[in-house]
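A protein chain is absent from this complex, but the other protein chains hold their places.
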Amino acid sequence: MATTITKPDTLVGKRIKRKEDPRLITGTATYVDDIQMPGMHHACILRSPHAAARIRSINTHAAAGHPGVVAVFTGADVAGVGPVPCGASLPGLRVPHHSILAKDRVYFVGHPVAVVVARDRYIATDALDLIEVDYDVLPAVADPEKALAPGAPAVHPEWPDNIAFTYHQEGGEPDKAFAEAEVVVKQRITSQRLIPTAMETRGVVAEHRAGQLTIWSSTQIPHLMRTLVAMMLGVPENLLRVVTPEVGGGFGSKLNVYAEEALMGFVAMKIGKPVKWIESRRENYLCTIHGRGHVDYYEIAARKDGTVLGLKLKLIQDLGAYHQLLTPAIPTLSVLMMPGLYRFRNVSADIIGAFTNCVPTDAYRGAGRPEATHGVERMMDLLAVELKADPAEIRLKNFIGADEFPYATATGLSYDSGDYAKPLKKALDIVDYHHLRQEQARAKAAGRLMGVGLSTYGEICAFGPSPATPAGGWESATVKVEPTGKVTVMTGASPHGQGEETTFAQIAADELGVTMDDVTVIHGDTAVVQYGIGTFGSRGTAVGGPALYFAIQELKKKIVKFGAMLLDSDDVSFSGGLCVCNKSGKTVPLAAIAGASYRAMKLPAGEQPGMMATYFWEPPNFAFPFGAHIAVTEIDRDTGQVAIKRYVAVDDCGKIINPLLVDGQVHGGVVQGIGQALYEQAVYDDNGQLLTGELTDYAIPKASMVPWIESSHTETPSPVNPLGVKGVGEAGTIGCSPAVVNSVVDALSHLGVRHIDMPLTPERIWKLISAGGRA
Amino acid sequence: MISQSFEYSAPRTLAEALALLAGGDAKVLAGGMSLIPMMKLRLAAPGRLVDLSRVPGLTGIREQGGALHIGAMTTHYEVESSAVLRAKCPLLAETASAIGDVQVRNMGTIGGSAAHADPAADYPAALLAVEAKVTLARKGGERTLAFSDFLIDTFTTALEPGEILTGVIVPVEPAGAGVSYQKMLQPASGFAIVGVAARVHNGSVRIGVTGLSGKAFRAAAAEKIFAETRDVQKAAAAVPLGVEANSDIHASADYRRHVAAVYAARALNAALSRAS
Partner (left out) sequence: MKIGGAYTLAVPQQRAYSLLQDPDVLAQCMPGCDHLTRIADNEYEMKMKMAISAVQGLFTGTVRIADSHPPSSFRLIVEGSGKVGFMKGDGLLTLMPEAASTEVRYEGDVQVGGLIAGVGKRLIDVTARLLIKRFFEKLAEQIALQPAP
């Protein structure tokens, strides 16, 4: 007999368009550059054209005297301001002093040297040209492996080996595993330097008025930034307000505290007028953090039947010249995730962090996990080739089983939940894998180069338990029912495009029985919102969501108490926006309850007036999303150009709150993954000049270069939080690049190609085809 | 970045424009798609911009005496979508459609592209293949030059200081001619790594190549080989021979030469398939 299950009609789980989009697409949103204030001045920053040089002298006389210029500051003027902070700590980490303006030496092209403040931006820019800096140019090193070679120029003279830290981690018995292995495969794999390229560059406005300093900044972490900038400037934290207006993309590049944020605060206090600095695209490329920058040496040990035994990694991280907020921590995330989804019981990893005369690297979408995934997914393919096994089979054979969770990895993590075969099988079904391989064989016979590439990724997100996160890994939420029954949510996660104004409204509306229009989500102003950590590491919904959920549960207790008082009953429940007396069936709506709580004519015993609750949620663990991506490619034999014919992404990010937003995150992530796989690379020449200094040379994928992305999902809830959610902000990027590269290598493997480093430019591929053709 | 200050004039007649150009370091402003970015980066700092957008007679396409006269201020989009050009000089329309993106095509002009002489610009390949002419105006006079004589070198043309390029003249293609423009894109800028324009008629072929070297050129040796052998591969292989090829982070000289031969073959084959 058929049973009908009536599912409550919830907003969570529905494809709902984003509440924030109308203002974003009609140009009515406010970004930092939209802020205008009476008396506002404009700052421009003089930056070093050299990657390494001593500053003999700086003459600012002409600039300071230029009509319209009100002040010029150099390193000497800001000596009292604290250094740009590094939040990561590792044993023996060497931390160079990172002053907000260069003192007597510059370390990378773009290093800030002086700031000009003028009536308008044109004058300030003109005056930059009038500053004379006498540089004694020094040899520079821009490549991490060259930096580690004997005799390389020292980036920081006090550490001539250019080593910022070394780090070792192992689990199980890696040496034994390799000794007993029947097969060992080795490969050098790089993850090139990338430029995050948020559509909105950074920008800061600062105003010092009546003893209070306010800084508007395009950042992902307003509260952390307030704490750290207050310390840098020696300003009491409670007299510093940080406001994050709309943020036009961050991708990790705004998960930072930058020199300019403190510098503008300093300037505003000095000149007593509001000041604005807007980063140009060129500055953005030179001075905002870059991502990736790995040279990895991998070894995989296995049995002939394809069972993996061990994985070894030597990782060289290009750090750049300084540590920004999390710079040295990023490669440690790669190590944590190096086993991927497989039963690697024996692993060992060594990291060498190398200083170079380049802008620092730091978190860029995926932060350490795309590198790890790229490594292990390439190695699984190399093993499959070595054993003449099918790449899907070898993955299925080695996956951690669905019944093995929570699973303790050899790198010390506890994977929360998973069913790794499920998305892979679904993806294989979608592409009709069996027939696809037949089609590939026919293509090959006809002389065409067609490839099928798999990537089964796992990632660590929902950062994270506080002991594992530099500045606390919890998140906060406040929920208020206003006297009229409208709901205000304040989240400490500072979403900047991810869509939590929508998903959090869905959660609150479901829980409180109101409509989404009744809910407003506020974030990004330290004067309004309780302390929070921010949005990064796919944590907005996965940590901020549960914080909201728990705040609402607290509030519901109060709602029920007021409801009971108003209904004069001791047996009431709250659902659908009503308190119901379970005996009489009488109801009182939320608005009436809220109104009564504020009028406070009468209060339930022991209750305070008002209807508000705040919750700081500490997650017990990370969450571990996973998925399978398949790329089908065809290569132009004559030119080496890659066409992605099909792209299938099956992602499992736990419980889905809004499929439309999840698809959006996957699409954006995959596009950035394709960017890394095929197009993007920050190129420094041997002298440390950034050759990809503008969008005319740094190739981010355009809409016309992106294939149709077939996105679908499996849903394996996380036990870590009551919503069952994981995170999806970075999944697309993490899963993508190995799928594309595996596909291209697969297309060329019969020509003797084993591996290609990214980006897979046509020329690189053409050279391999030409060489293979001869071989 | 933002530009240095400059004067801006929008003359209403050609004579006025020429007068404004005569003094000091003035520059013509057409679509601004090449000039403005250079000014914003402060690589260029002209003292005055003379905007041609309000000068009458510099836009539009008209047919006269077996030739098509295209005003210098005609945008890439207008060229791409012109019914007259599509029918009578399809190579130019096809080439225009390969330039940049929609925004660039809506602003950039054929005169600006020709005058700028960017070594990776698309138009020059086609203008050479159709044996275009350009008209140049100066105070009290006008002259007409073959485009091949006009284009001198990297960013260098026969334009004298104070001269304005007023139009481009292309012959009406005879019935039976087949054309094609094939371009490999530089993925960041959208400019050509290599672009090859081919035009065949009655067994003879003209090949214009851009992006390969410091300036666009006619591949004369390849044209000759084709005339003698009708062998597409042989002719295409000759396109890069003896050319000092460009090299940059996007493509080495060797690769560019190789791509030039491949794209020449593609352009030739496509043109042949459209010819009758």
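Letters are used for the chains, namely A and B, taken in the order the chains are written, and counting of residues starts over at 1 for each.
The rule is short, and it goes like this: a residue touches a chain if its C-beta (ideal position, glycine included) is under 8 Å from a C-beta of that chain, and two chains touch if they have at least 3 such contacts.
Everything numeric here is computed off the predicted structure, so don't read it as measured data.
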- Touch with the missing chain holds, among A:Leu555, A:Leu690 or A:Ile769, for A:Leu690
- Task: Name, in rising order, the residues on chain B that touch the hidden chain in the full complex.
- Result: 25, 27, 34-35, 38-39, 41-46, 116-120, 153-156, 186, 189, 191, 213-214, 244, 246-250
- Message: Even though one chain is hidden, which residues of chain A still touch it in the full complex?
- Response: 49-50, 109, 129, 282, 285-286, 685, 687, 689-694, 696-697
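We adopt the following convention: only the chains that are shown with their structure count from here on.
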- Item | Between chain B and chain A, distance of the C-alpha-averaged centres to the nearest whole Å | 43
- Item | chain B-facing residues of chain A, complex | 121-122, 125-126, 280, 282, 638-639, 641, 678-679, 683, 691-692, 694-702, 705, 761-763, 766-767
- Item | For the chain B and chain A complex, residues of the former touching the latter | 1-2, 4-5, 41-42, 101, 184, 186-190, 249-252, 255, 258-259, 262
